[in-house]
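I'd like to ask you about the structure that follows.
== chain A ==
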Amino acid sequence: MDSKLTGSSRRLPRRLAQGAAALSMLAMSIFASTASAEVNTTGLAVTDTEVVVGQLHSATGTMAISETGSIQAERLAIEQINASGGILGRQIKVIQEDGASDWPTFAEKAKKLLERDKVAAVFGCWTSASRKAVLPIFERENGLLYYPTFYEGLEQSKNVVYTGQEATQQILAGLDWVAKEKGAKTFYLLGSDYIWPRTSMKIARKHIENVLGGKVVGEEYYPLGNTQFGSLTNKIKLRKPDVIFAAVVGGSNVAFYKQLKAAGITADKQTLLTLSVTEDELLGIGGENMAGFYASMKYFQSLDNPNNAEFVKAFKAKYGSDAVIGDVTQAAYLGPWLWKAAVEKAGSFDVDKVVAASAGLELDTAPEGYVKVHENQHLWSKTRIGQVQADGQFSVVYESDLIEPNPFPKGYQ
Partner candidate 1 sequence: MNSTLDKFFGGKQGGIGLLVLAALILVVFPLALDSFRLNMVGKYLTYAFVAVGLVLCWGYGGILSLGQGIFFGLGGYCMAMFLKLEASDPESTKIQSTPGIPDFMDWNQITELPLFWQPFQSFGFTLLAVVAVPAILALVIGMAMFKRRVGDVYFSIVTQAIAAILTILIIGQQGLTGGVNGITDLKTLLGWDIRTDEAKIILYFVNAALLLGCILIGRFILASKLGRLLMAMRDKEERVRFSGYDVASFKIFVFCVAASFSAIGGAMFTLQVGFMSPSFVGIVPSIEMVIFAAVGGRMSLLGAVYGALLVNYGKTVFSESFPELWLYFMGGLFIAVVMYFPNGLAGLWHSHASKWLARLRLPSRRQPPAAAAQPAEQPPASGAGTIDAVPAKQLESTP
Partner candidate 2 sequence: MTGFQMPKPVLAIEGLTVSFDGFKAVDDLNLYLDRNEVRVVIGPNGAGKTTVLDLICGKTRATSGSIQFDGRELTKMKEFDIVRAGVGRKFQNPSIYENLSVFENLEMSYPAGRKVFGALFFKRSAEVIARVEEVAAEIGLAGQLHSEAGLLSHGQKQWLEIGMLLMQDPELLMLDEPVAGMSVSERAQTAELLKRISQGRSVLVIEHDMEFVKSIAHKVTVLHQGKVLAEGSMDAVQNNPKVIEVYLGH
């Protein structure tokens, strides 16, 4: 009851303010903003004061755990954009749809957003499977999707802007680092059994064998949700790899790290580099269970730069001081900002024009630092190595140069 009261009392002035803003925007738009007919020639849901976008994530089901951060970050970015005057003088209105962790539902909702709601852009998807399910629809309806997750690559659609890293960006820098810093020669590759870990490990193996001159002493995959890693810890002990290179996801993660620790495989004896543990996952695993291990990501919450400080502050202000921000959450936050920049550069909401304007776009206000959109619609970004701290944060121990995205890496396929 209390919270409801304060909630609405807080909302009231904001509503007023928004209303006033909208009014003044309307007045302004007569002079300042360009008429809709000019910035929107393809029948999108754009009026003189408003532009509609879609948000398509799993709010329910097994993926809700992972996607909540992305939903929050996108919301935050859109609110900030609206507060600063919107895009081309228009406020962004969001239609949120729930993919419910179910790929056909994603396809159905994507269709709804594009066909019925005529949204100008969609921020959404998390798993590769959901992206693959909606991709044909985006291509057919000529929609625009901002996809936040680091993923396996091997894809390049003109209707998608990939704000997370593709596999080579994340993997190669990480492997180079362990090879150089830790003198690693032997690697044990390990992942959950689906496309992202398998593709990532394939790339890793080629790099280890052909570039680093190292050796892969084990490579294997466990079913999603597996919680028994006893045999694995023994195999690791038998083969004694210099590095365990892991891409275990979901609930398996917790069991995996707890059992590693219980089997005496800890950071003081063993180097482990993971691709799949962000601050979000650490919350479940518990920092003390994997303290000292390393993760290769483009973003950590502890990144020390003014953009990030501001972002973390805003995020915590909105979602509570306990909120943590992982790599994907930050990438999701970039989506609306990149879209805004592209629209403004194009001077139009039309997807083709926005896409054309995207290539070469630079953003130096990103929490991760400077990013630039490549012609292949992936981002140039830096890769960082973070070491897990007992408090659930990472300390950044290494930062690469800006890496070119290369979703179809020659020699790694």
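Note that in this section a residue touches a chain if its C-beta (ideal position, glycine included) is under 8 Å from a C-beta of that chain, and two chains touch if they have at least 3 such contacts; residues count from 1.
How these were chosen: all candidates are chains of the complex that A comes from, given by their letters.
This one's a predicted model, so the numbers in the text were calculated from it and none came from an experiment.
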item: Chain A: touching candidate in this complex (1 or 2); value: 1
item: Partner candidate 1, residues of chain A touching it in the complex; value: 59-60, 97-98, 100, 102-105, 107-108, 111-112, 115-116, 128-129, 132-133, 135-137, 140, 152, 154, 193-195, 198-199, 202, 221, 223-224, 408, 413
